[in-house]
Every structure is written in C-alpha cells, then in structure tokens.
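Only one protein chain is missing; all other protein chains are in place.
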Amino acid sequence: MAKPTLAFFDFASCEGCQIEFTNYGDAATLELLKHVDVVEFREAMTETTGGRIDIALVEGSFTREADRARLQDIRHRARVVIAYGACACTGGINALKNHQDDFAEYVYGEHATMPHLESGTARPISAAIKVDYEVPGCPISKDELLLVLSNLLHGTEHVTPPYPVCVECKRRETVCRYDEGDHCMGQVARAGCGAPCPADGIPCEACRGFVDDANLTALEKVLMERAGFSQKRAVGKSRMFTANLRS
Amino acid sequence: MLHDVNINVHHLTRVEGHGNIVVNVTDGTVEQCEWQVPEAPRFFEAMVRGRHYSEVARITSRICGICAVGHTLASVKATEAALGIEVTEQTKKLRSLLKHAENFDSHVLHVYVLVAPDLLGAPSVFPLIETHGEVVARALRLKRLAHEWGSAIGGRTTHPTTVIPGGFAKLPTVKELEALREKILAAVPDLEATLDTIAALAPKIPAFDRPTEYMAVSSASEYGLYDGEAVETVLADGDRARYAVDDYRTFTNEYMTAQSTAKFTKNRLDSYAAGALARFNVNYEMLRPEAKAAAERLGLEPVCTNPYMNTVAQVVEVVHSAYEGLRLLDELIESGIADEGIVQPTRFASGASAVEVPRGILFHEYEYDAEGMCVRANCIIPTNQNHGNIQRDFDALLPRLLAEGISEDDMRLRFEMLVRAYDPCISCSTHYVDVEFVR
Amino acid sequence: MSCEHHGHDNLFLPREARILHTHRPTASEKHFTLQLADGAPLEFAPGQILEVGVMGYGEIPIGLASSPTRTGTFDIVVRTVGRVSTAINEKEVGDSLWIRGPLGHGFDLDSLKGHDVLIVAGGIGLCPTRSLIQYIEDRRDEFGRFLLFYGARDPLQLLFTEDRLHWRASGDVEYFETVDRADASWTGNVGVITTLFKKVQLLPETRVVICGPPIMFEFVIKELDRLGIVRENIFVDLERRMKCGVGKCGHCQINDKYCCIDGPVFTFSEIQELEEAI
Partner (left out) sequence: MSAFFIEGRDFELFVDAVIGARRVVGPVAKRTKFVYAELESAEELRLDFDVTILPPKKVFFPPSQDLVRFSDGVVGGCIDPVETVLLGVHFYDVKGIDMTDFLFRERNEDWNYLAQREATTIVASSIQSISPRAFWSSVGAEVEPQGHDAFLTKVNGGYLFETRTPKGEALLGYGSFREATDAEVGAAALANAAAMKQCPERLDYPSEAIAEKVRDSFGDVAMWDELAKDCFSCGSCNTVCPTCYCFDVRDAWNLDQASGTRTRYWDACLTREFATVTMAGGGTENFREHHSARFRHRFMRKAAYLNEKLGGPACTGCGRCSQACTADIADPVRVITHIMEVSS
C-alpha cells in the first residue's frame, strides 16, 4: 500500500506549530517518514502537488475572505483536513482583537483602511470549511500530533481527553499555581497537552480552549478570591487564547 | 541578454511566512521588480493593550513561532525596563544561553533545510534523505540538540514557558546543565562536518556585492545577542555609529511613503541590513576563536557586502553559539544554580529593549499603568528592517542578471536564493502589509 | 516481550479468539462466531459478558449471544457506534479478536427454572438474551411456558432473521415481535413493545427478563406491576461504561453496585432503590 500523503498549509499564524513538526528528533522523524509521504510543506519544500492529498494539516486562522478560496481548494483536494494549533482550531491568540474595534488604527494609524489590510475577525478554519479533526494548543503538543497521525494511519480517531488540565497536572504531581500565590485556568482548560505550563511554573492559559461545561462563573470567583484579581481582570483573564469562546 | 522576463513566484517556498517575487521585463525595459508580502496582518500591538504585564510576553511570543524565544526575551526585557526590574546575573546568563540555543536552532534549520537544497540542486530536504542521508541525519541531530538545549532552559523552544518578567519561573538543575554540556560537546564532530559540507558548497554561493549599512546590538563584553548596551552600525568602509536602545525610533526611522503602506526603516543610507551577516560585520571582534577560524575557513571576512553570504555568517554563528554556550554552561555549573526568586516591579512606566533574533534586531517597547496593565506597545521586527534592503538588492541584482545573460529559470532561482539568504521571517507580521515600491 | 508475567494471572491479558464466521444482520451490526485460538472451550453462563478488543484500538464489553449449551464456539453481535466497535466490525473470517472473560453475573437460572419465562428484548438487547433463549430451547423441559417479545425501531433494525423464522415456527417459544415504525413491507405488529402485552395472559409467578434501552424499562415495569409480577422475579440487563470488567476501574458503578461484577444482570428489586440505575 502506498504511504498516505501529508501536506502542510498555513494561514494567519506564527507558524510555530510547523516548527514543532521539526522537533521530533532524528530517530522519530525518520521513523515517521517511513509511514507518510510529505508532499507539500511550503515552509520547507518547493515541491507542490496540485492533486489529491490524503491528510492536509492546516495551521492559522481564517481572517480574510480572500483566504476562503484557498481553504476550499485544500478541502477539495484532501481526504482528511486537520486544523492544528489554537489559531486554526479556535482563532487562538489572533482572536484577542475580536474584542477590540480599533486594532487596525492602532497599528497602522491613518493607513488602516487600505484594502490589503482587510482583516476581519480571526476565525477558526472550521468557519470556512469542514474540518475532520482538530489538534488544539499553542503550540500544538507534538506528541499529540503523533497520536493523531498514528490513529489516522490505522483508520481511527484519536480521542482528545474531555477533562480539564488539572487532571494531567495532578497526575504529574505539579505544585498547583494557586498554592504559590499565582493563578491558573487549568480547571476549565481542555487537557491533552500533558500540562507543561504549570509544571514550568506558569499558569495554564487555556490555549487548547475550554472543556465542555466549563464553570467560568466559578473561575472568576476563584481568580478573585484566591489569586486576588480585580473583577475586571478576572473577567478578562479567560479571553486570552479563548477570546472567540467568550462573549 | 534576455529582453523579456516574467517571473512570478507566488508564496515563495522555504521561508517563514508568505512572500511573492514579481519581475517583469518587456523589451529590455524593467517594468516591475518587486518583493511583495501578502501575509495576513495580525495586530499584536493592539492586542496586548489591557493585558497584565505577566501576560504580555506570552502574547507577543506568538508573533513568531520561529523566533519565539527572541520575542519572549525582547518582550520580557522591555517589560522589565518599564517596571524598573533589574534581573540577576544568573538570569542574564541563563537567558543568554537560551538565546544561543535559538540562534543555533534557527540557523541549523535555515542552512540545512531551507538553503542546502538550493546548493545541492534539490527542491527540498525530503529527496535528500535518499541522496544525502548522512547530511539529513546530521541536520536532524543538530536540530534535536538545539531543541533539547532550548527546552532545558526555556521549558520549550516554541513559545518558551519559563521566561517571565523578573527571572525564571523554573530553573534548570545543575545536573540538567551538566547533561546539556555533554550533549553540546558530543555535537562537535557534527559541527566540524557541517563546516566541511558548507566549505564544499561555498563555491556555489553567488557572487554579488552591494554595500549597505549593517546594524546589530553591540556589547562591550560579548557578541551581543541577548545582552548589549547599545546598537551599532557599520558601513562598507568600516565607518561606525553607535546608538542608545531607547532611541530606537530615531535610528530605525519607520516611515511610510505615499505609494507604500509598509512600515520601512532606514538610517544613514536609504536602507540597512540586519541579521547574521550584519552582526558578523559589526561584532566580528567579539566572536569566539573557534568561530573566527570557521569564518576564515569559509572565506568570510568583515565587512562582507554579499547578501548571499548571510548563510555562511549563520554557520559561523552556529559555531560561536556552541562554544559560547559551553562557556556559559561552565560558569553556571561552577557557580551552581541559586533559587533567587522573581524580582518584583519597582514602578509602572515605559521601557524599550533590543534583542538579536536569528534574522536581526528585535525592538519591543511597552508602557504600563499603575495596575500593571499594558496601555501602549510597539514592536519592530527584523524582517521589516530588511525589507527595504531586499528591495534595493533586487534593484541592483536585476541589471546584473540581465547582463549575465542567464536563463529566466536561473534568474528566478537567484532571486529566490537572495530572499532565502535573508531568512526572512514574514510571519512576524506585526506591521506587515502588501508592499509596492517606488522607483 | 521484555516484561515478566510474574507467575500470576494478569487480569488484563486477553486471549486470542479466531473469527470462524461473520454475518451482517443490519447495516450497523455484525454477528461473529468465534473460537479460542488455543482450542479450549469458553465456559460461561447465559447473560455473561466478554471484554472484546482489537489491539491498538481498545476493548469494549459485549454480551455473549449464544448459549453455552452449544459448545465449541461462541457468538457475539457488535453494533458499530465508535472507535472500538468500528475496529471490531472491520474484522473478517480468519482475523482474530482479543477477549477477556467471561465476566460478570449471568441470569439466575435457578430462579428461572420450573417457571414461566418471558423475555422482553428491545433493539440490540436481543443479543445477550439470545444466549438465554438458546439455553431454554436446549433445556426446554426445565422451564414452564416460554414467551419472547422483541421490538425494534423499524423492520431494517431487526436482528437474527434466521432465528426469528425459527422462533415463529417453533413450538418451543411463543414469539411476538413489533416495530415502532413500519415500512411498506411490514405486515406485523406496529407500536412500542408494551403493546405486545395485550396479546397474552401471564401468571403473576412468571419470571421476566428485560433487556433494552433504558427508556424501555420504565414502561415495561408498569405493565408488569399491573400484572402483579413481583420485582424479585424481574431481571434486567444493564449497560454502563466499562473499562476493566473486573470491579476495579469504577466506571460502571451504579451507586454502590458494579455493573460488571454485581451484574450486568440484576433483579429489579436490587436496583430499584439505586437512583442512578435507570
């Protein structure tokens, strides 16, 4: 059986998720390449195929109508479309500006209305095309991406843990941020990353989005009572990577 | 000589971010010769407003996944300047060590994965697995080392976790540093082999000189990457000028023209270059002896005015970062790692910083209100600074290529290689918009 | 393998079972006839379950769908719903499945023997009860009257076509079937399963087995109450999320009962007080 073909595409993003793909190390990368054929990866290769691809990995947010056609072309050509990274899955950090109305003026001043600056709301890829799988995270967990690919190779689906980051944080016995006088959003953030941030001494910023039924009311209460936030900061806190998931 | 040229490279490959090359020559008359950037704008400076100072670097790191370490360091340094935070020597050393990891990482990726295929006549690194298996395996080994190095200090390399205003959220242990030191030492043969490979390929690097102004962070004590008291520039004739970081607006001179919407920069000439070659030209004296020897071997001397040689300067910096990394590790292992806590703000005001990222100088500046919330931000990224210089190179290159009488395909490759040599990082699109040049 | 077995049974070590025969009764179900790869017989009681898995995909609880009286092989019927069931249903004759079990408590045969037995099966609930149906057929004289009610959403969802033909013709079982929604071809009873109660007279001592979707229980129990059948004589077969099947993982807990080892067959009197049961 021919190896499945893999292609990388990017939209408004920092391209860090692609970079994570280069961080597997020699042995794992060479092993992985025994199982897939990378056929398009603009950042790393000149070859392209205008034709069918098995797996399209799409990074970045959908921010401009102009990108719709390119996305539709990818959808058309690919058997499986994977949105990977926070930008692609939820709009990610790009969506911070969705709560502002003067972002263009602020950066470009009087030139803000030039047509090529057109950048509406930052939206997930799924706002433009049907997405088969999402690999959240900013950046993605490269281990999780491997699991997703491995499952795809076996014709099945990786199951993203439905529980919050605290579960993984506790499993690895991290000192809770709240116990060091800090704050954290791990209680409402979707797990699957392995909780690296609290383990490195910084709060979870929910870059993978919220769990279903996230108790944001309780989060605001805990941020105020235990982390000493003002109400304004407590309410704004969960709008960093998850701005699109908030009102 | 070709009379009609029609080059249209849409979304140039093997660069970070999206750029187009458009060259049109009709009947010997140049109608268009442009380097365009259609990257989607992302508005980071607007987005950090209203965020707490502890979150700002976490947001601006997302400007660029390739120089995420640099953005984080520049951001944290600017925030510390604004908040009156003086970090400890240990913090500075660890951050330098992290900065070297990024430089090493990015340059290895650029040289092996993005540039080498051009020199080996391959469209990408993937076919090289078959034809040059050992070179690819070596590249991946060095890449893994860089990743492990950066992760040991920064938590991870894409959007590092541990770097926060005032110090480190998590410190490496001496044991981890010792292990890292072993790994870097073990990579010395791979570094030697890298020099062999590049020395063999160097003759394929196109000859093309166009003197410009070279700008880099400068330090009295080292080859300034993370640390540096000032910014210095050097011209082809060796003439130098020195500036204070806080005055960055006066020597980057972001400007807009009637026909152009991109924020350009210029200083003493109508454009300047930043990046590995600029650093090499400005800070040559501060290089490690091993790196100087590598430069000599690869035929690189200051002041080098061939922009294609930026790749060679990157290789020299890889060697420098490896040995400088070892030196820093030795010092840190010797002194031990102390849990010094996080230095707290002493005021809430504004401050600026300059840090070298693989592609050039990065300037960040912030202002905070009394609650520590960001009220104003400005970031000037290196690719923006190089943008004008790339265009001036294009302008000078086209007539020479036309005179050489090479084919359109070769001509396209030369333009592509020129852009790639700058290793532009277009995804750092804080200010980026489509660009049209005025001639 | 590098790791030792330690000389004790590993509760999680599955046994290989070869697929001898497959059949697709509906678009989403697959009926497998299996045999242990080492040739050993599988000893079990009607109503017991297996953990059935495909390595790399996982393991799921599945009821045994044949009677232990039919030796040598055993049957399961798997409905495609998610990750593991899909992987199982892609397997063909000659492939292997990995099984653990039998697990759990089956039907209390002692309590059924010598009495009239009514089985009420809805949808895929027919599979675990098929084990009991076959058992009663094979030991027919140990039981009194034997009635079987079977309901499906629509005619396309009806399982075990051959079995049903046989039951209709058989003198051993009084068989009634119904569909919630008929199609053009359907000439039989239409309506929810409780409509079948009108067709028969039942003694209050009748033993009743109910197996089907939770929603069905409530209505069937109402009918049985009306007939004066005591809850000690009503047996239900419950389904829960299940990971280990041996009373450890906690997923199948219904208040303080473990569905896997205290069940999956319970008397209704046992669980009616458990608020999480139905």
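Per-chain numbering from 1; labels A, B and C assigned in written order.
Convention: a contact is a pair of C-beta atoms (placed from the backbone, for glycine too) under 8 Å apart; a residue touches a chain by one contact, two chains touch by 3 or more.
For clarity, every value in this text was computed on a predicted model and none was experimentally measured.
**Q** Could you tell me which displayed chains border the chain that was left out of the figure?
**A** Even though it is not drawn, that chain still touches A, C.
**Q** Looking at A:L6, A:L145, A:V211 or A:A243, which makes contact with the chain not pictured?
**A** Selected residue, touching the omitted chain: A:V211.
**Q** Which residues does chain C use to touch the chain missing from this display?
**A** 1, 3-6, 8-14, 16, 28, 53, 55-59, 79, 81-82, 96, 98, 123-124, 213-214, 239-241, 243-244, 246-251, 253-256, 261, 275-276
**Q** Across the whole complex, list the residues on chain A that are touched by the chain not included here.
**A** Its contact residues with the unshown chain are 28, 31-32, 35, 146-147, 150, 153-154, 159, 162-164, 166-167, 170-176, 178-180, 184, 186-188, 201, 211-215, 217-219, 221-222, 226.
The criterion applied here is as follows: only the chains that are shown with their structure count from here on.
**Q** Return the distance between the CA-based centres of chain A and chain B, expressed in whole Å.
**A** A distance of 25 Å separates the two centres.
**Q** If you average the Cα atoms of chain A and of chain C to get two centres, how far apart are those centres in Å?
**A** Distance between chain centres, rounded to whole Å: 43 Å.
**Q** Report, in whole Å, the distance between the mean C-alpha point of chain B and the mean C-alpha point of chain C.
**A** Distance between chain centres, rounded to whole Å: 66 Å.
**Q** Taking the touch rule as given, give the residues of chain A at its contact with chain B in the complex, in rising order.
**A** The touching residues are 10-20, 22-26, 29-30, 33, 38, 41-48, 60-61, 63-64, 67, 92-94, 96-97, 100, 102-104, 106-108, 111, 114, 116-117, 119, 122, 138-139, 196-197, 199-202, 205, 230, 233, 236, 240.
**Q** Can you list the residues on chain A that touch chain C in the complex?
**A** Listed in rising order, the residues of chain A that touch chain C are 154-157, 159.
**Q** With touch defined as at the start, can you tell me which chain B residues reach chain A in the complex?
**A** 11, 13-18, 38-43, 45-47, 49-52, 55, 58-59, 62-66, 68, 109, 113-114, 117, 123-126, 129, 137, 140-141, 143-144, 147, 155-159, 161-162, 164, 168-170, 256, 261, 371, 373, 427-428, 430-431, 433-434
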